[in-house]
Every structure is written in structure tokens, then in C-alpha cells.
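Complex shown without one protein chain; remaining protein chains in place.
So, chain A:
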Amino acid sequence: MRGSMTESAQATWGDRAMVYLAWGAALVWVLPLLLVLVMAFRESATDMSILSGWTLDNLTRVWNSADFELFFRNSFILVVALTLTQIVLGVLAAYAFARFRFPGRDVLFFVVLAQLVIYPEIMISENFFMVSRMGLDDSLLGVGLPYAASAFAIFLLRQAFLTVPKELVEAAVMEGMGRLRVLWRVFLPLCRSTVAAFAMVSVSFHWNNFLWPMISTRTNEARPVTVGVVRFMAPESGIDFAALTAGTFIIVTPLLIFFLVMQRQFVQSFMRSGIK
């Protein structure tokens, strides 16, 4: 009895130490972000008093010096449209890979695997020329098109679809369901959390994407927030830190709110989707 008591006490002691360490690490991880968000409301970076020196000037100055409403609208459209098309195209392709045998399947799947590491932005020049030739440069369609399909989506969804029990599929076929109905009624409901997990990765990827949107746009018309805000972060003439923190605040807040609201959903989807 006594032996087991001390043993469990020891275990909890070690666990408690790890919990403290975990909170320490969590603080280190989140602190830089919180500090910058606070500094966006400070008049001076060196003034450390808590009672005075608060201001909205940094934010209003940055907000008014560029067309942020347009940038936000562009980002929003890009994120929603790309997440949807990536899921639709990804589901269709993953379904074909997971359920059917057809000539060339392995070669085609290898192409998908290779694209897990080779993204459109690596071929920036040729993609820029291609989009220009199509007359889509400096347009939202041009910014989005290279990302309309995602190898990552196909890979993840295929993995999930492979776990669908064959008996269920056979039963559905016996009932006379066609191929698309089986996808809709059997595969998708069972793999909902993978779709949700991918959707959230996709949202944050496209909200944050920078290099390609910067290259493929010349005017503000099609620029997302990342590209619109970056000139406040790395201007040619020295760094304006008040503008930098305010710019960071503007770009970070919407996604952070989205994420805080979806946090539970997000973590649970990952847990359930078996990305492991």
C-alpha cells in the first residue's frame, strides 16, 4: 500500500514539473506575439509605464495610409475560393486514387507525392510569364489559379479515404448507388474531420501567402493583406517601428480571431483526422 502511494506521488511530482515547464514554454511561444500586439498601442517603444502613453495613432495612421479595405476583401476572396476549390478538386482526385484501379495510377500518384515538396512558387518566373500570357497578371484569378489544386489535400484525403471499410462501400454499391453518390454518402461523412483539418491549414496558408501574390500583382487591385502591409514592415528608408507593430496588428488580428473561435474544432479535427 505504502509503496504504491509513494510511487504515484512520485509520478505526479514529475508530471507537475512537466506541466510547469509546459506553461513556461507556452509563455515563451506566445509572448513575442502579445508584446507586439501591445506595442501597436504604445506611443513610444521605450516608455514602460502602464498608465500613460497609450494611443490609437499608430493604427489609424497605418490604416489610413493604404487601402486596407481592398486588401482585406482580396485576401478574403482568395482564401474562401482557394480553400473551396482545393477541397473539391482534392476530394475528387483522392477518391479516384483511393477507390479505383486504373492504368497509370501509381505514376500519377507519384506526381502528386513529388508535388508535396515542389510548389508553384518555386517556378516563380515561368509562372509569372504564363499568367501574363494568359492575360491574368495583376488579377485575383492570376493570384489564385496556380494554387487551385493542392497535392497536400489529395495526399491527406487519400489517406483518410483508404480507411473507409470496404464492406460499407460494397453495401452502398449493392443498393445501387453510383460512384459520386458513394463518395457523397459514404466517404465524405466518414472523413469529415480530415476535410475540416485541411480546410484550416488551407485558410492559414492562403491568408499568409506572400511571394507569389507579391510577384503577380503590380497595383493594389489584386493585392492581399500580406503584400499590402509589407511595405510598412520593410520600407527602403529605415524601419518605422510604430508602423511595423501596427501593421502586424492589422494583419494578425483577423486570423487570430478566426483561429481562437475555431481552436477547439481545429485541434479536435487534427486529433480525429489521423494526421500522424
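Everything that follows uses one rule, which is that contacts are C-beta pairs under 8 Å (C-beta built on N, C-alpha and C of every residue); 3 or more make two chains touch, one makes a residue touch a chain; residues count from 1.
Throughout what follows, contacts and distances are computed from a predicted model.
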| item | value |
| --- | --- |
| Name per UniProt, for the chain absent here [options: "Cbb3-type cytochrome c oxidase subunit III", "Na+/H+ antiporter subunit D", "ABC transporter permease" or "YfiR family protein"] | "ABC transporter permease" |
| Residue of A:66, A:79 or A:154 touching the missing chain in the full complex | A:154 |
| Chain not shown: contacting residue from A:127, A:202 or A:217 | A:127 |
| Residues of chain A in contact with the chain not shown | 11, 14-15, 18-19, 21-23, 25-27, 29-30, 32-33, 35-36, 39, 45-46, 89-90, 92-93, 95-97, 100-103, 105, 108, 110-127, 129-130, 145-146, 148-149, 151, 154, 159, 162, 179, 201, 204, 207-208, 210-211, 214-215, 225-226, 229-230, 233-234, 239, 241, 244-245, 247-248, 251-252, 255-256, 259-260, 263-264, 266-267, 270-271, 273-276 |
